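All protein chains but one are shown at their positions in the complex.
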Amino acid sequence: MWLRISCDMTFDITIPTPFILMLRLRSGAQQWIASEKYSIKPMVPVFEFTDSYGNLCQRLIAPVGPFAIQTSVTVMIADQVDQQSGAPFVDIENLPEAVLSYLLPSRYCESDRFGDMAAEITAGQSLGYDQVKAIETWLRDTIRFEPSGSDELVSAAEVNVRQWGVCRDLSHLGIALCRSLSIPARLVEGYLYGLEPMTFHAWFEAYVGGRWYTFDATQAELKGGYVAIGYGRDAADVAIYNQFGPPVSPTYQSVCVELIDESDV
Amino acid sequence: MWLRISCDMTFDITIPTPFILMLRLRSGAQQWIASEKYSIKPMVPVFEFTDSYGNLCQRLIAPVGPFAIQTSVTVMIADQVDQQSGAPFVDIENLPEAVLSYLLPSRYCESDRFGDMAAEITAGQSLGYDQVKAIETWLRDTIRFEPSGSDELVSAAEVNVRQWGVCRDLSHLGIALCRSLSIPARLVEGYLYGLEPMTFHAWFEAYVGGRWYTFDATQAELKGGYVAIGYGRDAADVAIYNQFGPPVSPTYQSVCVELIDESDV
Amino acid sequence: MWLRISCDMTFDITIPTPFILMLRLRSGAQQWIASEKYSIKPMVPVFEFTDSYGNLCQRLIAPVGPFAIQTSVTVMIADQVDQQSGAPFVDIENLPEAVLSYLLPSRYCESDRFGDMAAEITAGQSLGYDQVKAIETWLRDTIRFEPSGSDELVSAAEVNVRQWGVCRDLSHLGIALCRSLSIPARLVEGYLYGLEPMTFHAWFEAYVGGRWYTFDATQAELKGGYVAIGYGRDAADVAIYNQFGPPVSPTYQSVCVELIDESDV
Partner (left out) sequence: MWLRISCDMTFDITIPTPFILMLRLRSGAQQWIASEKYSIKPMVPVFEFTDSYGNLCQRLIAPVGPFAIQTSVTVMIADQVDQQSGAPFVDIENLPEAVLSYLLPSRYCESDRFGDMAAEITAGQSLGYDQVKAIETWLRDTIRFEPSGSDELVSAAEVNVRQWGVCRDLSHLGIALCRSLSIPARLVEGYLYGLEPMTFHAWFEAYVGGRWYTFDATQAELKGGYVAIGYGRDAADVAIYNQFGPPVSPTYQSVCVELIDESDV
């Protein structure tokens, strides 16, 4: 399917503020970027680099005054998300090196504290994909999804205590549970076609059966329409923007995802 | 300055043919990609990766029949190319690690064979930028530039014998001469505003005074307008396309570079 | 100075247990490994890789029974640790790309929560080295160092509440405070000559004045003798060993660091 996605953010800047943005999508195994537009107003020098997860990041100094970022992208993705019941657990000794860091605890995923709980949730499941599916189902049934919940970043342990969360929070808990079973798991920030209300989305991927698979506890079923902006161990690594100095928040933010015909590409 | 660049290539494919393309420009210290379009007809699965030089590469299988690639990009670059007479030579022990591989001989730059010649060309110059400038001047004065010369890839040593070459050939010889003086040098494939006749261009960069500087022996003077597609040790690393199996050549190829107003971005 | 360092660890393994060890030291700008021995008993297949921080990691499956690791190393380091009062803060836009990830909050360094506190601690200091020195002094004066304290991993915020910690804890708090001032900071695991009691040590580095400098709030003054095993954002990244499955602890552990003559190398 072809999607056209646009994203607008405006900030009101009071002192020159360094930003690291992650708003340039990458073409990858799951998505092809056919066109892209990235507008910064007022225009300032931007330096782009690739972080250690392969994400394209833009570094700049936002000047005083209103500062607007607009991006749009035309992207082709598969109509379906791959799913594979029974995909086996990969032994630590057989994991690719690039995947190993996704086994470790990280800022918002205290995986070392979830061993017993993960064992209980996945009891009786085949090792691998089916365990992760059981975790996703457990999250959906247990942790209340509040799409318009707080923007405050909280960790998997905190989410598990308060029993509700935004998409990112459910993903963090899913990741922590996977890693406690020695299944590599990572956070994906991105867009989802048909999301209500439309905004940035976050889900998680687990590495089983020799590849990454998509999981999302916030949706009743896994349909197509996922477009990745960036990958990381958790939200500390993969932020739409990181900003340094006194905190600023967008005064305006809008995301739009629409289905288009191939002929309109 | 703002440029709008487009590139069209068509191939006539007789058996399914793997390609690795390098046609997705990166934003970097010298250029900002404000918008981009990348069209492949017929559409096939494409996998994009970053090579060890930081270039974005697209891997695909071209199917039988006409196969067309069209890209366009809107890019902002500096009005002037930085030049710095007197920028000093950087001792080997102080070079950044990422720069060291640009000291070694490579496929088309037999730098180990040019020591005496480079010493002669640069005699009396301050070590560093001024040496490279003397090499660029020597190339301009000595090696006949034939913009529509052969597409055959030849090495610096061969260019030095035959005394003429396309832009890539002059750059290869410049690179070999620099490296023989222990100055890191690399090839840049890209576009140049105002080039006559308009097509892909190649120039070289040398690392002196703690950064890369641009050199181009094919132009009378160094004006602004350089847009990089990719970087590498020589043309073996940085090809607009690499194609595997029986060779195919574009049946059609066109490059267009025009100056635009910021208001038209 | 030349040091001979040895490290012994024994585990009692009840089920085959995957390990990722970080016990192969790297030669670097600060240290030269002249000889090294790495013994694993019983011998099992080991696969070594470089993680994204440049550390050499060894992956293996420990078999059932006693499992012993012994390493020793002869290393040359500078007699003094470099210090540089007044080394200036580096603006975000001028930081090398490889340093940027050390600005972000991480598992044990919740830097986003320490902005006000860091501002207070460093009030009146020149931006850069002097700020970090003030943080180190504040840690030394404020957080009780308990070298034989708990092995439990706690975060900077928790350390700040309980007001005591092991070397790693003081470092985590120092790192969080630095990052909250937009100064990149990282954890170093390693050895320190003369440490009492002798065991593994941890300290931190901050990036100011264009390079990394060493800080250690657990010592009254900064003397020579620091040997790095690994670098990372915090203890989640840089562990002497990570072990998967039911937890096992060393039944025996010993570290020895002695000064030797160059003639004994």
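Going in written order, the chains are labelled A, B and C, and every chain counts its residues from 1.
Here is the rule we use: a residue touches a chain if its C-beta (ideal position, glycine included) is under 8 Å from a C-beta of that chain, and two chains touch if they have at least 3 such contacts.
Keep in mind it's a predicted model, so treat the numbers as computed, not measured.
Peer 1: Write out, one label after another, the shown chains that touch the chain missing from the document.
Peer 2: Spelled out, the missing chain touches these shown chains: B, C.
Peer 1: Consider the whole complex, including the chain that is not shown, and state which of B:M43, B:I61 or B:L127 touches that chain.
Peer 2: Counting the whole complex, the residue in contact with the absent chain is B:I61.
Peer 1: Looking at the whole complex, which of C:S27, C:Q83, C:S150 or C:S254 touches the chain that is not displayed?
Peer 2: Only one of C:S27, C:Q83, C:S150 or C:S254 touches the chain omitted from view, namely C:S27.
Peer 1: Hey, which of B:I15, B:A29 or B:I92 is the one touching the hidden chain?
Peer 2: Per the contact definition at the top, the residue touching the missing chain is B:I92.
Peer 1: Could you tell me which of B:S52, B:S148, B:Q163 or B:S263 touches the chain that is not displayed?
Peer 2: B:S52
Peer 1: Please identify, in ascending order, the residues of chain C that touch the omitted chain?
Peer 2: On the chain C side, contact with the omitted chain comes from 24, 26-29, 32-39, 43, 45-48, 50, 54, 56, 58, 76, 262, 265.
Peer 1: Can you name the residues of chain B that touch the chain not displayed here?
Peer 2: 18, 20, 47, 49, 51-52, 57, 59-61, 91-93, 97, 100-101, 103-107, 110, 112, 153, 182, 236-237, 242, 244-245
Here is the rule we use: only the chains that are shown with their structure count from here on.
Peer 1: Compared with chain A, which chain's mean CA position is the farthest off?
Peer 2: Here the answer is chain B, farthest from chain A.
Peer 1: Averaging only over C-alpha atoms, locate the centres of chain A and chain B and give their separation in whole Å.
Peer 2: Between these chains, centre-to-centre, one finds 36 Å.
Peer 1: When the centre of a chain is set as the mean of its C-alpha atoms, what distance in Å lies between chain A and chain C?
Peer 2: Here chain A and chain C have centroids separated by 30 Å.
Peer 1: Averaging only over C-alpha atoms, locate the centres of chain B and chain C and give their separation in whole Å.
Peer 2: Distance between chain centres, rounded to whole Å: 42 Å.
Peer 1: For chain A, write out the residues touching at least two other chains, lowest number first.
Peer 2: Within chain A, residues 47 contact more than one other chain.
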